[in-house]
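Got a structure for you, questions after.
As you look at this complex, bear in mind that one protein chain is not there, while each of the others sits in place.
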Amino acid sequence: MELDIKLIDDNGKRMDGRSAEELRKIKIEAGVLHRADGSCYLEWGGNKVFAAVYGPREAIPRHTQNPLRAIVSARYNMAAFSVEDRKRPGPDRRSREISKVISEALEKVVLTEQFPRSAIDVNIEVLDAEAGTRCAGLTAAGVALADAGIPMKDIPVACAAGKIAGQIVIDLGKEEDNFGDADLPVAISPRTDEILLLQMDGHLTVEEFNKALDLAIKGCHKASEIQKKAIMDKYQSVKGAE
Amino acid sequence: MELDIKLIDDNGKRMDGRSAEELRKIKIEAGVLHRADGSCYLEWGGNKVFAAVYGPREAIPRHTQNPLRAIVSARYNMAAFSVEDRKRPGPDRRSREISKVISEALEKVVLTEQFPRSAIDVNIEVLDAEAGTRCAGLTAAGVALADAGIPMKDIPVACAAGKIAGQIVIDLGKEEDNFGDADLPVAISPRTDEILLLQMDGHLTVEEFNKALDLAIKGCHKASEIQKKAIMDKYQSVKGAE
Amino acid sequence: MELDIKLIDDNGKRMDGRSAEELRKIKIEAGVLHRADGSCYLEWGGNKVFAAVYGPREAIPRHTQNPLRAIVSARYNMAAFSVEDRKRPGPDRRSREISKVISEALEKVVLTEQFPRSAIDVNIEVLDAEAGTRCAGLTAAGVALADAGIPMKDIPVACAAGKIAGQIVIDLGKEEDNFGDADLPVAISPRTDEILLLQMDGHLTVEEFNKALDLAIKGCHKASEIQKKAIMDKYQSVKGAE
Amino acid sequence: MSIVPIIKRDYISKLAEQGKRIDGRRFDEFRKIEIETTVVNKAEGSARVKIGNTQVLAGIKMDVGEPYSDSPESGVLTTAAELIPLASPDFEAGPPREDAIELARVVDRGVRESEVVELDKLCLEPGEKVWIVFIDIHILDYDGNLFDAASLASLAALSTTIVPATRLEVGEDYQLPLKEPPISCTSVKFDNFVVIDPSLDEEEIADARLTVATDKNGDIRAMQKGLNGSFTKEEIQKVIRASLDNGREIKKQLSECTGK
Amino acid sequence: MSIVPIIKRDYISKLAEQGKRIDGRRFDEFRKIEIETTVVNKAEGSARVKIGNTQVLAGIKMDVGEPYSDSPESGVLTTAAELIPLASPDFEAGPPREDAIELARVVDRGVRESEVVELDKLCLEPGEKVWIVFIDIHILDYDGNLFDAASLASLAALSTTIVPATRLEVGEDYQLPLKEPPISCTSVKFDNFVVIDPSLDEEEIADARLTVATDKNGDIRAMQKGLNGSFTKEEIQKVIRASLDNGREIKKQLSECTGK
Partner (left out) sequence: MSIVPIIKRDYISKLAEQGKRIDGRRFDEFRKIEIETTVVNKAEGSARVKIGNTQVLAGIKMDVGEPYSDSPESGVLTTAAELIPLASPDFEAGPPREDAIELARVVDRGVRESEVVELDKLCLEPGEKVWIVFIDIHILDYDGNLFDAASLASLAALSTTIVPATRLEVGEDYQLPLKEPPISCTSVKFDNFVVIDPSLDEEEIADARLTVATDKNGDIRAMQKGLNGSFTKEEIQKVIRASLDNGREIKKQLSECTGK
């Protein structure tokens, strides 16, 4: 499966020059959309993602309401032009599964019991996709939720680790995802390291898995710092504008 | 684009022998369907169209109700066999757009505030299509609304003008539509000449546009006379039958 | 149409060795599913069918409720792998028609007026299909309804007759269905011989039709005996377990 | 699921006890049938049928396409029916529901199983190119008995269909090859009365419905029972007899109208 | 179908009587426009357009496919718009509704009828292989006037599109061949006031809408009236004049931005 592609060179560098524990470049901006209650624009390597939050508002139709708490619905969507071969617009099985696991991860940290019968809608739009969009999307969603002032126990954050050319590395890039041995996207609540999302494809020994999980959590913490800075910047720019 | 087709001959006659300001033959019959509250059968050149009106009746489901007025919903539908190459049954993007602009045009003349929370449904079925079906359909719908006794400020009517072989002409036929330079369907309220529907495709100078708009309005008035006669005939035949 | 296939041999035997009035082997087991309120597993020749009944329970959404009686909804579904060439999952026009005629047949025998505003759902899953699945499914549904304790005037039952190689025979098999001259599936209420379901495709004289109808009814009675035995066996095994 | 006022049911039943129907017909009498062919131009064939106030238009389109792999030398027939909201306040726009599906399938089987269209004569290149025949049924006005109106309109439309070989550049136009069509007649039962060609009022109170298609030899070519009531064997035989009688008359009218 | 508080309508109308708009603009004045091209990498071309707070992203993808049978030597153009719930609490996920369909069709006609994309230069093998151009429009932030923002974003994206011939192994990459694009300007009418480039507040109280696309010669290339109000002939002429004036400015800005 690895063909002639050399995912790690003789100096231990990955194809894009990163070391095993180095994240791709992450850029986060909070509060970028006018209409949404909270929003975020995020670039993570070649991924470009918007997230927008609406709510809490009354859940409609009524039969979707939970009398005890708010429902958090994430909707992950890829633009038709976000991938090499145009994707047909609208949800497919993959995006619906991702929407489900992201919704579940976010619901854990939102203080949903404060808003019975309500809906909190999180829209994630992937405009450019280059491996790791679910982690990028969830991380953007965390910032948008904070920007919307939704009460949360913590700001959720995600990062993947994986195995390429026999080594455990963080945050797989496109070729690493295609030709690597395993991918392990993880989302956590960074205050407690509780694991909110976890999926694994590929082949890892238990020992490798433990190492990869630790590395992914480490990546989550790094991304978390960038999230916090973005939220702070937005807050200060608003204060500054006052 | 004009190939070898001569849309206007040396005597200024169009392919079907009409002059620039001459409409195709229009035949209208009101009250042709038993079940509908109001109905109309219309032939306009090669176009054959039925329109049927149901309502006003309670709008369902409830959340579609407007507490202040009735909703007018037109549904324009082409029979699978109405065109050269069979059309797949059911609405497509084109028919949904036409349904929308016709609904909006009709709603302007119906006294909707008299029927809060109600729906007035206008069904337009195109059985034979030969250029100008939206104008034919809207004109038939006007008669069906009158036949149903729906209170209106005026009976809406439509006609197109366009440009072929460099000339502004009324009511484009099939080849004229395919090989002409511009098409301008217009619907008006004939008492006031208010414009209810207007679309334009093609290429017109501002001067040409003004001329075409005037011509389309002139055509609307001619079609309006035929509408009124059809309604009168129906009324008299009912009176006569008494 | 009959090609070289000899549907009846010189000794009057059919391709699978049956005589004209002989049914394929029928095996019925009641109460085979844990979750359903009533269930049945049925093998009829090469057909393998499950039926499960849920209800009576409140019909939702509300607007489907009938204030005077229960609605019986049968859903006939074929597994993708139940036929030679894989069938796309989900309902098609054929299965929706069969669901409709089975629903109507069952509704006649259920004492629906005892459960106003309720729904009784009958799910029929065909896992192996080999001619006669609608009769097999309806017969299984009858057992599942009885197993669920739904009050009925009678246990409905079905069987087909048809014409092959010029002869009227009972319960067509696969080749007989494909290359025969007529097929007549019939469902009855066995106590009264009232006909609940009847469809006919092919070509029969009136005389042949009468003969086929009698034969199908005879087959229904035979299948009815096997239904009753299955219900009795289930009842005794439950009693025995007490 | 409209709840028909009990008063209407009572009225129709009382009349039936006196052997009468609300529109004055005998139990075994059809309403007046009108058949008009070639009513639209773009279709290869078309017909408008009125049975009383019920009005149905069928149009035939033809195209060249691939045969099914299990019948490589045979044309393809496909039937669709739309219960468009033009025809009744109870019909809804949107994908066809159970009623429309049953209607299309019963008409389709009526045409297909009796081999009215000689599909084996519609092959252009075995396994590659055959004629596809599309029957599209539009209900214009609904006052009961759609099955017979739709079936008759389809047969009349097929009878006047010209295969558009010139347009599709596969030869000369010619008449669509057809065999004798069977005629479909529908009866309904309410209380214990059985009447043919039900009007909408009668359909609304009916417990059971039976459609029987018969041919000129008096043979049965298709049957379909509907609704959640039952028939006795005797009732079915009565329905068959009435279908044979009326079918013969309708066949005559169809032949006169289509010249076949 | 939100019922806009009467108080808002009154407020906007009162301002209008004094010749003012809520954001301080003149009746015939656009909001500030920002155009940014090549904003995403996977697309063959892309652009983000802001008109005030309204923000639209258009992306172009190209593929090789079959031409339509009635234009065998011509490339294929297809336009889709999604009113994704990211952009507004009133947009819903799911298949496109009437609003999104009208938007996509108006943008599509604007591009298609004015022949902006030279489809006749996108043929690879007549009747067999042509380029297919997909315009996909994503609304990111909705504060009124989607028609103009979507149309402008599509034009800007097309202007920067590179035909990916290398990737699809049919030659060398080259710039998508384009003609001068017409510029679309939308006005709305409320009470008897007509204003161009409506904000969301103005759209919500509007009775009628008119979109006019004009070219550099001052000619009209497309029009679309919307909403259930009417225009007089005079109002239409006023709208055309304002569309010509603003269109000229917007064209200049588009050229500067795309270098064409």
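All chains are identified by letter, namely A, B, C, D and E, in their written order; residue positions are counted from 1 within each chain.
Everything that follows uses one rule, which is that contacts are C-beta pairs under 8 Å (C-beta built on N, C-alpha and C of every residue); 3 or more make two chains touch, one makes a residue touch a chain.
Bear in mind the structure is a predicted one, so any value in this text is a computation, not a measurement.
K.L.:
I'd like the shown chains that the missing chain touches, ordered by label.
P.N.:
The undisplayed chain, in the complete complex, is in contact with A, C.
K.L.:
Among C:Ile28, C:Ala129, C:Cys159 or C:Ala230, single out the residue that touches the unshown chain.
P.N.:
Residue touching the chain left out of view: C:Ala129.
K.L.:
Out of C:Met15, C:Val83, C:Met152 or C:Ala165, which touches the unshown chain?
P.N.:
The single option touching the absent chain is C:Val83.
K.L.:
On chain A, where is the contact patch with the chain that was removed from view?
P.N.:
Residue positions of chain A that touch the missing chain: 64, 66-68, 93-94, 96-97, 99-101, 103-105, 107-108, 184, 189, 193-206, 209-210, 213, 217.
K.L.:
For chain C, which positions touch the chain that isn't shown here?
P.N.:
33-36, 46, 48, 50-52, 54, 57, 75, 77, 79-86, 89-91, 121, 123, 125, 127-130
Basically, only the chains that are shown with their structure count from here on.
K.L.:
Enter the minimum step count from chain D to chain E; a value of 1 means the two chains touch.
P.N.:
The fewest touching-chain steps linking chain D to chain E number 2.
K.L.:
Going by the touch criterion stated earlier, list every chain that contacts chain B and also contacts chain D.
P.N.:
Intersection of chain B and chain D contact lists gives nothing.
K.L.:
Could you put a whole-Å number on the gap between the CA centroids of chain C and chain D?
P.N.:
27
K.L.:
Roughly how many whole angstrom separate the Cα centroids of chain A and chain E?
P.N.:
A distance of 32 Å separates the two centres.
K.L.:
Two or more other chains in contact with one residue: find those residues in chain B.
P.N.:
Correct list: empty.
K.L.:
Using the touch definition from the top, which residues of chain E touch two or more other chains?
P.N.:
Chain E, residues with two or more chain partners: not present.
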